[in-house]
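Here's a structure for you.
The complex appears here without one of its protein chains, the remainder shown in place.
First chain written, first letter: the chains are A, B and C, and each begins at residue 1.
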Amino acid sequence: MSPTLRRIALVLLLALGAPAAWAQDLAAPLQALVGDDLAAKGEAMEALARTGDPRAAAALQALGDGRLFQRKSDRKVVIAATTRGGALTDAATGAAAGSATAADLDEANLNNRLRRQLSGLLGSLTLTLGDAATRIAAAESIFKTRDAAALAPLTAAIAAEKDARVRRAMETARAAVVLVTDGAEAERIAAAATVGARGDRDALGLLLQAANASPPAVAAAAREAAATIQRRLVMLDAAQNVSYGISLGAVLLLAAVGLAITFGVMGVINMAHGEMVMLGAYTTFVIQDWCRTAAPQLLDHSLFLAIPLAFLFTAAVGVLLERSVIRWLYGRPLETLLATWGLSLVIQQAVRSVFGPTNREVSNPTWMSGQVDVYGLTLTWSRLWIIVFAAIVFVVLLFVLKRTAFGLQMRAVTQNRAMASSMGIRTHRVDALTFALGSGVAGIAGVALSQIDNVSPNLGQSYIIDSFMVVVFGGVGNLWGTLAGALTLGIANKLLEPMAGAVLGKIAILVFIILFIQRRPRGLFALRGRAVEA
Amino acid sequence: MNMKTASAFAGAALAAAAMIGPAVAQDTIKVGILHSLSGTMAISETTLKDVMLMLIEEQNKKGGLLGKKLEAVVVDPASNWPLFAEKARELISQQKVAAVFGCWTSVSRKSVLPVFEELNSLLFYPVQYEGEESSRNVFYTGAAPNQQAIPAVDYLASEEKVVRWVLAGTDYVYPRTTNKILEAYLKSKGVKPEDIMINYTPFGHSDWQSIVAEIKKFGSAGKKTAVVSTINGDANVPFYKELGNQGIKATDIPVVAFSVGEEELAGIDTKPLLGHLAAWNYFMSVKDPVNDAFIKQWQAFIKNPKRVTNDPMEAHYIGFTMWTQAVLQAGTTDVNAVRQAMYGQKAKNLTGGISVMGVNHHISKPVLIGEIKGDGQFNTVWKTKDLVPGAAWSPYIPESAKLTADWTYPWVCGGCEKPKYN
Amino acid sequence: MPVETSAVLYLDGVDVSFDGFRALNGLSLVVEPGEMRAIIGPNGAGKTTMMDVVTGRTRPDSGTVLFAGVHDLSRLDEAAIAELGIGRKFQRPTVFEMHTVWDNLLLALKQRRSVFRCLTARTTAAERARLDEILGVTRLGDLRGLPAGILSHGQKQWLEIGMLLAQDPALLLVDEPVAGMTDSETEQTAMLLRDINRTRSVVVVEHDMSFVRALGVRVTVLHEGSVIAEGSLDAVSANERVVEVYLGR
Partner (left out) sequence: MVTRRLLVGWTGIAFLAVVVALAVLVPALNLGLPPSSRFHVPTHIVVLLGKWLCYALLAISLDLVWGYCGILSLGHGAFFALGGYAMGMYLMRQIGTRGVYGNPLLPDFMVFLNWKELPWYWYGFDQFWFAALMVMLVPGALAFLFGWFAFRSRVTGVYLSIITQALTYALLLAFFRNDMGFGGNNGLTDFREILGWGVREPGTRAALFVATCVALAGGFVAARAMVVSRLGLVLVAVRDAESRTRFLGWRVDRFKVFVFTASAVMAGIAGALYVPQVGIINPSEFAPTNSIEAVIWVAVGGRGTLVGAALGAVLVNGFKTWLTGAFPEVWLFALGALFVAVTLFLPKGILGTLGGRRRRPVPPTPTPAESRAAAE
């Protein structure tokens, strides 16, 4: 494969210099791209790359992105605006070709081998084409494939490159190729340093590879560079684990904060809390489903629609439960446990009947996909947004409870019902609204959890125990306690996990909670005073 | 009051038992369906119940069996293992079913096994499992480890040049056994112990950040790395979501899964998972006229043109076909006669081959390896030339290597070192 | 902190604070054997907290709390303190509502309170006699078989006093014993307390000045967790500071 590629690269270089003088018929190789024969597909990819035609480059790019389709109606090969369809371009002519949704299109498939081949082809092809981001991506893909054939175009591209960031990426990529290619030792040793400067796991992998299979001098340089990265990574690891812990803490906080209201403030041992979370997740599913068919352009922003609707829906369910069942049980917390347990069974089975028992698909919007590197820390966007979202929910809730008239009434009712009633507060209304608030918050937690977990009737069950642990650990009736509890348990869990494994880590956390409650029988943030003990 | 109490208790104890009134009608042949319709396993098992209802309906349209209509008896063991045993007993001794199609998890099978052996009835078990078992009363229509795990590893080693392996699984017997077999197999192929990482997580594990990061770390040692996943159903969605989010692409570190099929993928946005693999004996995307007809029939039956089919459904399809043929051949639903007729029974599978029931109660199946496509389907990238017979006992586990499962004369045994002759 | 004291109850420099709120502030109090002491003070003066400290419900942050000169109450829990011979009657009558009057008294009766003795315990003739006696004193004899939950408020107060007697304590702490009682009941209660005082020391916390006057004992006035005056009721009534505290500034 290497000699071929080298030839292609050469051709490409030539082709890139001159305008596409030879207008070739792209139709045949394009048809092969959407066919079933994998071997033919590989050849067609190379043939297209050989043409150096910008249209071919566009088609290959689209193939890599999953935007290359065959229209079912007329078998025409088209490039769509997104992976789900949208505006179409005729791949052969570059002309606009209307628009379509995924249902009318057959996607061009790839397997891993072809995908790798394609990224190599694209890397060389787009090194000098496209904007800075594309060029960096091209350099990145060469860094990954480390194809010796890419060396020449890369060197040429570096010479022509003006953007410093792009050039750095290209130089690193070039160093990567040099490092693993037989050549002058000095050059390879320098390359090891360049790769080492990149400092991440990919660089480490490459260096270790070089350290295993190189002349001793090069290997030593690679090992040294690798050791530097490793030292850095050890420190990063701890920070990384803390960041995972915060993210898990945010999830726990979201799941538990609604319970902190229904259980913590109202004293209802709400076993149906998890089902409220689940209903919120299903609301997200319904809205995305609706978006997919009715308003595909909204799909990426459907979460913004889902959050208020999930809140309203689960709050409404909460009011329904409160008015029909729970209001008869105030002051009998243990009986609320039984009744809400029954309710949770009913809700679960109802969802199972309506939506079926299987997982439903809730997709991540593009702005929640992927990851971001912050000083070597890898943070995924979905987790980051969930942390932000949890923080917002918490602050808003705190505001509602502490600063609004409703919050005041709520606290008045929970502290002294008779007194509140005699002061003209409509306690029943406040009860219903409080429960609605707790349920609604659970619902929006469901929206967030739908992004990282199964949307199935069992969703709620997997969070209910953890939620209770968080609320109790933090101290019942105290939102700050819930926050502290969620973060403590999240971080502790993630710090223990690499040491003890997921299961033992979790057991250790549970034992810790049991022991902690012995020390502080009313949780982390308990009020010490006469009233509490009575 | 005292009398009330006494009668209440007596009533509860005796009458409640009698509530499950004895079955009488004998003009039908009853088929038991023992799949969880509620609880954690409902997510996977409900579909199998529906498939069985469809197959039975279909058979009845063809005139039933032995001149009688088939009658499906559905119960809900509710993902509760002792309840599985109770319901199995109820199906066999009260409903007098001719055979039972059911179970998903190993533990549910283990829980009903003594009941089936005691009451001598037949269970058709449709899920890939850890092997190391061959009961006279169970027909295993799912894959044994040699029909799934080993071919998948071979494929990765030869096609993707993988030399470093992560064996990640849920902590229960199927992943444990599979990984044990794979570890022995990989070592026999010269893989060094430090190139194998084994990781177990609890059921329903939902926070995969650390483990995916660890896999990433393990994969950045400069050698081509792959993940062999025996992660169980529910935990897969968050696992794959985390993989996608942390940017692990199939071109870097491919993941081959044994428990992820079309049903599981239907709950995920598969775009970030392009190219990750699964090894099964059936893919919905296989182009075959029998399969096309099956899919059409299924989607019509379930009244949802988007519903997918998967491997355990095919296993039930094959198992049910074989059972009906065996009943016809034996001319009776008598368990012993049907069992004898089952051996060597052939049935068309949905991927264009003909599966055969072995004397060890396992069937022969093709092994398919597929890459995940953007639409939640699999793209078959590799397939065994012939069907692979299922092996009850793995040669890679020393204790089981010496055991033979053969329920015909002279062996007559599910796991013996010497024939038993009776 | 060895302290030589003949006092049955000795508090010195006791501080208690709850989340920054100082409930007791250097409180010192001495009750001699056989004495009856009335403690008065406005709401929040620390009367109940003082009782909590003595009976082991609340641990003091600092200070000395001694019983009979030898037992450091700040180190003992409620049960141990009760076993030493300090009985407490709550402001709100707390009896075991589901138990009969008899069983309430039986539970209070001085006895070996170990788990295994309770499993096999039978009511002895002596115990029965003692309970009958208390039933007589508290005039609950006819109600012995009724669940305590259905007693009237005053009857519950008496039952609780009866339970105190059954405990046979050396020191009684009585918190507002006549709240909610009729005048005649109040009078009877005063008589009963004086009667009890013959053999035991008593500390009474009370709002009702006429009742305190009826008791005719030494009075301690608490305010913001400290003692501001001590002496006969007339003397403390004349105290400027007390007047100021009661009437507000």
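Some observations on this one:
By our rule, a residue touches a chain if its C-beta (ideal position, glycine included) is under 8 Å from a C-beta of that chain, and two chains touch if they have at least 3 such contacts.
These figures come from a predicted structure and were not determined experimentally.
Considering the intact complex, the chain excluded from display touches A, B, C. Screening B:Arg89, B:Lys217 or B:Lys348 for touch with the missing chain picks out B:Arg89. Within the full complex, the residue among C:Ser6, C:Ser62, C:Thr123 or C:Ser210 touching the omitted chain is C:Thr123.
Across C:Asp12, C:Glu32, C:Asp103 or C:Asp208, the residue that sits in touch with the chain not pictured is C:Asp103.
Residues of chain B that touch the chain left out of the display are 1-6, 8-10, 12-14, 16-20, 37-38, 74-78, 80-83, 85-87, 89-90, 93-94, 105-107, 110-111, 113-115, 118, 132-133, 171-173, 176-177, 180, 200, 202-203, 397, 399-400, 403, 414-415.
The chain not displayed touches chain A at residues 263, 269, 271, 325, 328-329, 332-339, 341-346, 348-350, 353, 418, 465, 468-469, 472, 476, 503-504, 506-507, 510-511, 513-515, 517-519, 521-523, 533. Residues 55, 57, 77-79, 82-83, 87-88, 90, 92, 94-100, 102-103, 106-108, 113-115, 118-121, 123, 144-145, 147, 149, 153, 163, 167, 180 of chain C touch the missing chain (whole complex, contact as defined above).
Note that in this section only the chains that are shown with their structure count from here on.
Centre-to-centre spacing of chain A and chain C amounts to 64 Å, using the average Cα coordinate of each chain. The centroid of the Cα atoms in chain A and the matching centroid in chain B are 31 Å apart.
Chain B and chain C, compared by their mean Cα positions, are separated by 72 Å. Those residues of chain C in touch with two or more other chains do not exist in this structure. In chain A, no residue touches at least two other chains. Those residues of chain B lying in contact with chain A across their complex are 37-40, 42-44, 46-47, 159-160, 171, 199-202, 204-207, 209-211, 213-214, 216-217, 219-223, 234, 237-238, 241-242, 244-247, 250-252, 254, 263-264, 266-269, 271-272, 274-275, 371, 373-375, 379, 381.
Contacts from chain A toward chain B in the complex involve residues 38, 66, 83, 102, 107, 109-113, 115-116, 119, 144, 201-202, 204-212, 240-241, 244, 247-248, 251, 348-349, 352, 356-364, 369-371, 378, 380-383, 451-458, 461-462, 493-494, 497-498, 501-503, 506.
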